[in-house]
Each structure stands twice: as structure tokens, then as C-alpha cells.
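Only a single protein chain was left out; the remaining protein chains are all shown in position.
Lettered A, B and C in written order, each chain numbered from 1.
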Amino acid sequence: MLTYTFRRLAMSVPTLLFISLAIFLLLKLAPGDPVANQPLTIPPEVRQKMREALGYDQPLVVQYWKWLVQFFWVEPLVLTDHIFGTNFSDGKLRILSWQHRAPVMDIVVQRLPQTLWVVGTAYVVAILIALPIGIYSAYRQYSVFDNAGTFVSMVGFSMPPFFSGVLLIVIFSVNMPRDSFWWFPSIYDTTLRVTSWDTFQAQIRQMVLPVMVLALQITSQLSRFMRASMLDNLNQDYVRTARAKGLSEWVVVMIHVLRNSMIPVVTVIALGIPTIFGGAIITERVFKVNGIGDQLIGALFASDIPTVMTLTFIFAILIVVFNLIADILYGILDPRIRYD
Amino acid sequence: AGHEGPRGRDGEVKIIYWQAPSIMNPFLSGGTKDIEAASMVVEPLARYDPEGTMLPWLVEEIPTVENGGVTEDLTQITWKITPGLTWSDGTPFTSADVKFTYDYCTHPEGGCAQATKFEGVASVETPDEQTVVVNFDGPTPFPYGPFVGNESPIIQAAQFADCMGAKAPECTEANFKPIGTGPFVVTEFKPNDVISMVANENYRVDGKPAFATVTFKGGGDAAAAGRAVMETGEYDYAWNLQLAPDVIATMEQGGKGKPVVGFGTLVERIMLNHTNPDPSLGAEERAVVRPHPFLQDPAVYKALSMAIDRALLVEVGYGQAGRVTCNWVPAPQLYASTSMTCDTQDIEGAKKLLDDAGIVDTDGDGIREKDGVPLAILFQSSTNAVRQDFQALIKDWWEQIGLSVELRNVDSSVFFGGDPGSPDTFQKFYADVQMYANNFAGTDPQAYLGNGLCDKAPTPASQWQGENISRFCMEEYDALHKELAATGDLEERGRIAKELNDMAVANGMMIPLVDRGRLSAHSVTLGGVDLNTWDSELWNVADWYRIK
Amino acid sequence: MTEVLAEAIITEPHPATNKWADVWRQFSHHKGALIGLLFFAFITLFVLIGPYIWTLDPNKLDIRAKDMRPIYTVLWNGEARVGWNHPLGTDNLGKDLLAQLMQGGRTSMAVGWTGMVLALFIGALIGVVAGFFRRLDGPLMRFTDLVLSLPILPLLLVAVTLFRESLSQMLGIETGMFILIVTIIGLTSWMQTARIVRGDVLALKEREFILAARSIGTPNNKIITRHILPNVLSPIMVSATLGLATAIITESALSFLGVGFPPDFPTWGKQLADAVPRMTEYPERVVLPGLAISLTVLSVNYIGDGLRDALDPRIRGR
């Protein structure tokens, strides 16, 4: 198991390097110009000056190498400095955004918590809703509940978040009276700090709508998986053995079957997390949550290549890491899998 | 009335810009969102009011030739800083800061976005702490470029001393939290998201600002911003709501806020190509060979203009935030020509005009020919919903008068991107006509009118640099512009400018369509809002207050 | 001998027929799938034949007839501006909603289908090859994992901005965008199919009939086409139904983010995205395309369910 984990870890290094190169080249091919968004009143000579100041004219290899060094060497140093109060990174150039000229990682650190909060909560909520639905649908296959569940989850799956998001806003922010319990803010207040019960409530309230939108999508997919997996296992021989032992239905289904059904579902959940970050981009935009998805879109539209590069790479790392976690979880949950 | 009292009495004001500010240093970004956000903190020596008149801001008075602030030969201007001014950190504001600002922006490696403001400046001198003398290379009839308006504010020398040139981007703290003289001070800056500000304790006016804190939120889309102000009431002020008129109208019914409109110099126009864009000519010649086979015929471009129902375009695209214009320079009043009218569509008139000029359909395909060349037009524009609607409408009208029109749209980042390698930039103009909007900063149109000079045409020789997009070229025009550049008297400048405007339009440089205003919305409880299109919209944020 | 004949009579389930007739019989037993198929056929005809019957140009601006409501609004609102010339109403510029819906459907369906077919083709090809040829398995699966680790949506956005111009140049903006979007969707969504197919092929390879085929001298390419492909058809079908849905939704997300088709080129996703600001006054403008997407996805999923059952000989045999 340990060898396996190390093997996978070792293997992900070239994978990540390759991905970084792929992303870099793709971005470099893109026709975007960091000063394209500046107003027309700025004359071309000034634009050219600005481009030069951004380092846009350096050769490709230099830019890539610089980025690699900054990402894998300077940024970790900055992190150590931050934690241990050392100053290894003094004087070293960090990855700077072309848009706001600040270190990209600082912004990422600033924004990541929101994404994690919203996406995390949505995920937890979705799991809490999806699993029971999936279990019950499978247990009562072809019942009214099951059929209704199928229908609703399909609709949920096919509803794009920009639609469900605005729909929720119209219902809960526009048409609800402001003092009603059911009124929820349509714009995420990113300055809110949870310091008291009231602010905590406010935080919960402003998370309700984005979490609902995200959770709807995840729930519809996850409950399908759960159902399929439960169905696979409900017909297994060991279930009959468990029943023959005289165990109650609850124990049979919720312990024997569930544990086995969770094996593929956990993988789906783990592998789904990175995609959720991607999917959260639109939700973050609709509700103006200052997460990294929103940052990515902003950077893309502003041709802020260092930011786009760093963020997509962070996404790639997330995916690789969660892949690894999924594999390891698989091994833990399923004793049959032994990675020698 | 009823809104006087101690500083910070009205608590919090919440502003939403659907384009999020990414930096608070206007010299490192030319984006309106960044400049306007910064205008609450850093200020210029003088700025414009909603009518476009200059107001002394950090100075006693506006220097003119009359009061001796500007020398007779128009090469030097002297600003007198109001005594006793302090930065928000309590240190005195001196002429050294002003000179530093000049040095900062003109540093060759700094990539200063506002470098044009200092074009023609030979040097800046500081005879004493309160006096700033700006020397120009030559006579400058309009010497109010440097240090005037929201694009040219003064930054603190002490804070930015180590941020000159190549190091400019690395000064994150300074770029995010500049020390200024404005009514607010940044406490937290989250790029592309939110700015938190508090009232400046050292602000020069007692009892201002009325708000203790500002939350300046950015991001999303215009519809959401409008909704947040006018429908849900979560925000007090929403900037630049580029939305369809009916959407604005419905939002207004929400009753929590109302839209305000201001007009500046932004004109949506159709540029007519003065060179032949025929693809068979080859990449280098397409933008050089003159003239265009038919567009320079007055009958043609006049007919094109007459066929357009501008009022309908306004209604469809901009509603309250637009008005019909026949001018290239629609404002300020001093420079706005009134000699032309164009607000009624006249399809029949246009047909007749063409018929009279002998441009008729000779081969029976329904399309007119001029000297055997069919009037087939390639009409390009940037990709944008309103522009495509306009294209569809205009195509329809032009086809009614006997032209054939092909539409094309190009992604705006490419269209305006200026990449010399791309064939789709608006500079290359590989089409017969193209539609976009442009304006000028400040109130003086001289440089803007300079966009009609022959030598400003983007060509292969100039690496496609240059602002004379239609490659219009007229000796008389060049001569008249020279005259403008040498005239100091305002009235006289106005007369020449109007004449230049008329000359360009009447000779088929462009077909102006819509004078596009700025539509913003503010909460019904927010008082003191006075929409300004000549300067920052937030120019008078110190005067804002809560209506109780 | 007698025994054999007796058995023969007993195990005769249906008169012997060909496979697809059997598949169809099983399929038609699945009520959801049948309704799905009917609806899908309806919507396909609607977008394919519709524009020939309802010949109004979807991009024609009929400004005098703008903001008309669908004809059915009169049921509860007598004052509503309706008319048979625009049965589903018009938008704020007087474009006919019905015509837009048909035209948009054509694009959306075309994007969905081609994107899906492309993804399936790549996925099935890589899956089969990786599963079948042990030597290629490692490299191909590494490659699949690699593509899986690419952050799709961001790359999608980058790629659209990247190739939009050059392609529009070559093929015209609409065809260019279509090919671009479809290719991107195809290139970014084949991995799951490849994985599933590979897994199934690996399992199939262990089944004795593959070994049997080899022992009777069937060459590799015949083994793949005759024995492997028909047996992985069912997971491929399931991927297909999901793929169609994802392709339609992805396109709409691109439209929402403003990097999809040009503004004068309707798709369901874009209609939906464009109508969102006017959702309260003109709900039909979001509901109709939204419903079209949802119901198409739903029906395709049910068809997929039915097909999976119908293609599974174990179920079909019953």
C-alpha cells in the first residue's frame, strides 16, 4: 500500500510537469493581449510600454522557466517564511499577476477559503441529501419515490447553474420581502467576518443560495451513482447470507450493503471534487463569491496569463491529489484491493 | 439640507461595479473601474464637474493666461497648492509629491498607463513647497493635461519612492492601499473583488464624508448589479449599467433605486474605409490603395447615413442612456457642433440621392453599381449583443436602398487587441465599414480631432499604429487642425473644433450614430449623487449622504 | 434425443427473429424509454422539419411586434399582446421565439450529437485499443489520466479564445465556432468513456468466447469488430446519452460566459442565458428553451436506460 502510494506520488510529478507545460503552451498560443482591455484612449506606444513592463515580450522558454522556478521554489519559500518567520524568499521575484501586479498566490490564499467554504458546504449538503435518496431509491426500485427521484435528478442535472442561480435569486432575493426569514442575499458579502452569532447567521444566510445551486447539481449526479451502486450490491450473495443470519433489514442495508456500495461512490465523490471547483466557476460568478473560480474567469478575460497559469495548475494539482486520495480510499475501504 | 453633521455619521455606503477593480494605482491600469475606485483616495490638482468645467481641487484656482497662471507663450503653467493640505497619514502634501508623480509616470520602464497625460511636458519644477511649474516643449493651448482629471492624480512621494520604473509592480502594498488626499482610506483591498474603505480622518473638509465606511464590491454582470441596487436594495450605487432599456425599466419598478444618466463624448459610429479593402489586393496593399471604389462618393455615404433610423437604434440599444447624434464630438457644449441634423430616417431620400448620382442597378440583381462596381459592403463590428442587433437593423435598411451587406463580428479582445499579426483588428480595417464606439478623456478634443490627420493612419509602414482608423485624409483638415493647436482662446478653439468635426463627418470619415451616455443607478436613500462623465463618477463621493 | 427436443420446445421464448427486432421489443417494454423516444423524435422533427413549416427567419427583427407574449398567455391575461403571427411571442427586438427555438434547437442538437459522437469515437477507440492490446494499455491509460487531470472548463475557455479567430476565418464564424465548440467538447469528454470501455474490454478479454474466437483463428481486427464492440455497445450507449446531455449543457455554459456562438446565432443555451435578466416579465423566454434542454436530456437519459436494458442479452432473454 505504501509502496503503491509512493509510486503514484512519484508518477504524478512528471504528469504535473507535463500538464504545466501543456497549459503554458496553450496559454501562450492564445491571442490574448494583457493590455487589450485598456480603454481606446490609451495610445499604442503606451500600450507597448505597458506590455514590456509586464515581461510579455520575453522568449517562451524564459517565461516558462521563470514560472517554474517561481511556482516550485519561490512560492514554497514564501510559505515557509510566512510560517516560521524566516526570510529565505527576500528579494526573490514571485509570480505576479499582470492585472493587479500583486503576487498571484496571495490572492489565491485570500480567495481559496471562500471557494472551500461554499464548495465544501455544498458538497457536504449534497452528500447528505444524495446518499439517502440513492439508498432509498435502490431499496425500493421502480417505486413512485424512485421514479420521481429519477425525474427530479435528471431535471436538476440538466439545469445549468446560471439558470437555477438566477431563478433562486428571483424567488428568494427579489420577490421575498426583505425582512422575511426566507429572504436571502443575492450577493455574497466577502467582507463579512464571523465574530458573533449574528454574523455567523449572516454568513450562513449568504451561503444558502450558492450552496443550493451547487448542491442541486451534485445531488442529482451523486444520487444516481449511489442508486446504481446500491442496486449492484443488493443482489449480491453476501446480502442473502446476512439476512440468513437473522440481521434486521436496517443492519443488512445500512451496514452490509452500504459499506460495499460506498466503495465506488467514494471514488466518484473524491474525483468529483475537482470538477466541482470547475463547476463552481459559474455559481461563483452568479453570486459574486470571491472564490478562485471567479478569479480564474476574471484573469482569463483580462489575459492575465500568470494568474490563469497558476490557477489552472492549482486545479490540476487538486485533481491529481484527489485522484490519489480516491485510490487510497479505495484501498482502505475495500480490503480486496491490495496495492503491492 | 438636513444632511450636515459630523464626519462618518451615516455609517456605511455600498457601491457595486460589475467590473471589479484590480488595482488602486491608476498609473498601472487604464481601466475605468480601477481609475474610478482610486479616485476616492487619490486626487488630481483640478477636476471636472458634470458640465465639464474645471474645478480647482487641491489648488487655489485654475491657472489661466488671464490670471497669469499660464504664460503668454503657452509653454508654462504654474499651480498653487492649497496651503495646509495633508495626506491621509497626516504628512503635508507638497509640490515634491506632484513632481514625484510626474517622474513616476514618465519613467521609461514603468509602463505607466497614463503616460499620454504628460506628453509634451519638458519638465516639472518645484520652486517651493506650494508651487508646481510645468514646462512644455512648445506652445500648449490646453495645458490642463498633467495633474487634471481622474486619470492624473497625485500619489505620495514617500510611499512610492522605491517603486519607480521596473519595480512599480512589486509595490503591492502601495498599489493596493495608496495614501491619498481623498475622502476615504483603503483598509482592505481584495483584488477583483472588494475594497473596504473608511473615512479619511485628515480630510480637508469638516463633516465630510458623511459615510464612515465604504464597501466597494466588484464583479459579476451589469444585470446583477442593477438588480442589487434597484430590486433587492442590497447596494447603494451601481456603475455603468449597460443593459437593454426594457430591463432597466423593469428593474426601476423594484422601487429601491433609480437610474441616473450622464452624457459624455462616447459616440457609437460607423467608420467608412477610405482605402480599398479588397482581399485580392494582398495584405500589405489592402489598407494603402486609395480610394475606396465607392464609399468616397458623397451620394453613397450620405445615403447610407440617411437610411439609418437612429432614434430606433437608441430605443433598441440604449434607451435613456443614448441619444441621437450626428457629430463626432458631441460634447462639451463648447465643441459640439449643431449644424447637422440626422434624426429622421429617409429611405426614399437616400434612394433618390443614389439615383440622381447615377448609382443605379444596371444588371438587375437588385444591387446598385457605381462604375460597374456593385455596392457590396462588408460590415464588421466587435462581438456584442447590442452591436449585432444594430448590424441586423442597419443591414436591413441598407438593403432597402439597394446595397448588399455582409455582416461579420470579431471578438472584442481581438478586434481592439491591436495585435499586428491578426488580420481582424479594427486598425487593419479589412472591411468596408465597421462599427464601434470611442471617446476622449477630459474635455479638450484637440488630440481626439487629431485622429483625422493623414499621418495618423495605421499602415504597414507604421506597424499598424495610429488612430486615424478610417484613413481619412484631407489637406484642409490637417491645416485647420494645425490652427487649432496654435490657438489659445477658448471661443476660437470651439469654433475651429466644430468646423473640424463637420468637415470630417461631411466628407465621409464616419457615420455617427448614438451619443452613448453613462447610466448608473443609486439607491433612493442615497443623496448627493451627481453623475459626472468628464471625471470619475465618484468624484463627489465626499458629498454623498444617506437620506433619512 | 427426445430429451433434446423437449428442451428445445421449452426454451423457445419468442419466435426466432433478428437481434435488432429483439432489442426493439425489449426496448418497447420500457415505458420511460418509449416516452423518452417519442419525445425525442418529436423534438428532433420539431427542429429539423419545423423551419420548413414555420419559415420565419429567426434573426429577423420585427421591431413593431416586439415583446409579444405566447398565445397561451391570453388564458389568464386577456390584455397580453399576443398574435398568431408569433405564436410563442417575440423578444425585445421582435425576433420570433418559435423560429428561434427551432433554429436554436438545431444548433444545440447538432452540437450535442456531434460532440457526443466525437467523444464516443475517441473514447471507444482508445478504450478498446487500450483494453485489447496489453502493450498499449499503459501508455494510453497514462494519457487518459493525464487528460483527466487537465482542468477542463478553464482550458475550454482558453481554447475557445485561442482558436476562435483562426477557425472563423477559415470556415466562417458560424461553422468555425460550431467546429470549435464541438471539437473541444469532444476532446475533453471522452475520458470517462475510454475508461469504462477499457474496463469492459479487459473483462471481456477474460471471457472465454474471446479465447474461443482466437482459437478458431479469428484475426485481431475481426475479434474487435465482431466480438468486442457489440458487447461494449451497452456502456457506450450509456456514455452516449450522458455525453449528449453534457454537450448541450456545456455549450450553454460557454454561451453564458460569453464565449459561445456569436450573438446572432441562437442556441437553446444562449437563448436561456440571454433571457435570464427578463425572467420575471417574460418567463416563457427562459422556460421554453430551459424546458427544451431539460426534456431533451431527460428523454435521452431514459432512452439510454431502455437501451442498456435492451442491449443486455441477459435481460433481453427473459
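Operating definition for what follows: a residue touches a chain if its C-beta (ideal position, glycine included) is under 8 Å from a C-beta of that chain, and two chains touch if they have at least 3 such contacts.
Assume contacts and distances are computed from a predicted model.
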Legend entry - Among "Glutathione import ATP-binding protein GsiA", "Dihydroorotate dehydrogenase", "NADH-ubiquinone oxidoreductase, chain 5" or "Cation:proton antiporter", the UniProt name of the subunit that does not appear here: "Glutathione import ATP-binding protein GsiA"
Legend entry - Chains still shown that are in contact with the chain withheld from the display: A, C
Legend entry - Full-complex contact with the absent chain, from C:59, C:73, C:189 or C:231: C:231
Legend entry - chain C, residues in touch with the chain not shown (by the definition above): 1-5, 7-8, 11-13, 16-19, 22, 29, 207-209, 211-219, 222, 226-227, 230-231, 233, 313-314, 316-318
Inset, instruction - Could you list which residues of chain A touch the chain missing from the display? - result: 3, 6-7, 10, 236-249, 251, 256, 259-260, 263, 333-336, 340
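Keep in mind that, in the parts below, only the chains that are shown with their structure count from here on.
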Legend entry - Where chain B and chain C overlap in contact partners, by chain label: A
Legend entry - Where chain B and chain C are represented by their mean Cα positions, the distance between them in whole Å: 46
Inset, instruction - Starting from the mean Cα coordinates of chain A and chain C, work out the distance between those two points in Å. - result: 26
Legend entry - Per-residue overlap in chain B, given as positions that touch at least 2 other chains: 413-414, 422
Inset, instruction - Going through chain C residue by residue, note those that touch at least 2 other chains and give them in order. - result: 161, 165, 276, 280
Inset, instruction - State the interface residues of chain C toward chain A in the complex, per the touch definition above. - result: 32, 142, 145-146, 148-155, 157-159, 161-162, 165, 245, 248-249, 252-253, 256-257, 269, 272-273, 276, 279-280, 286, 290, 293-294, 296-298, 301
Legend entry - Touching residues on chain A, where the partner in the complex is chain B: 31-33, 35-47, 49-54, 93, 96-97, 99-103, 106-107, 110-111, 169, 173-174, 178, 185-187, 189-191, 285-286, 288, 290, 294-295, 298, 301-303
Inset, instruction - Could you please specify the touching residues of chain C with respect to chain B in the complex? - result: 59, 61, 63, 67, 92-93, 161, 164-165, 169, 173, 262-264, 274, 276-278, 280-281
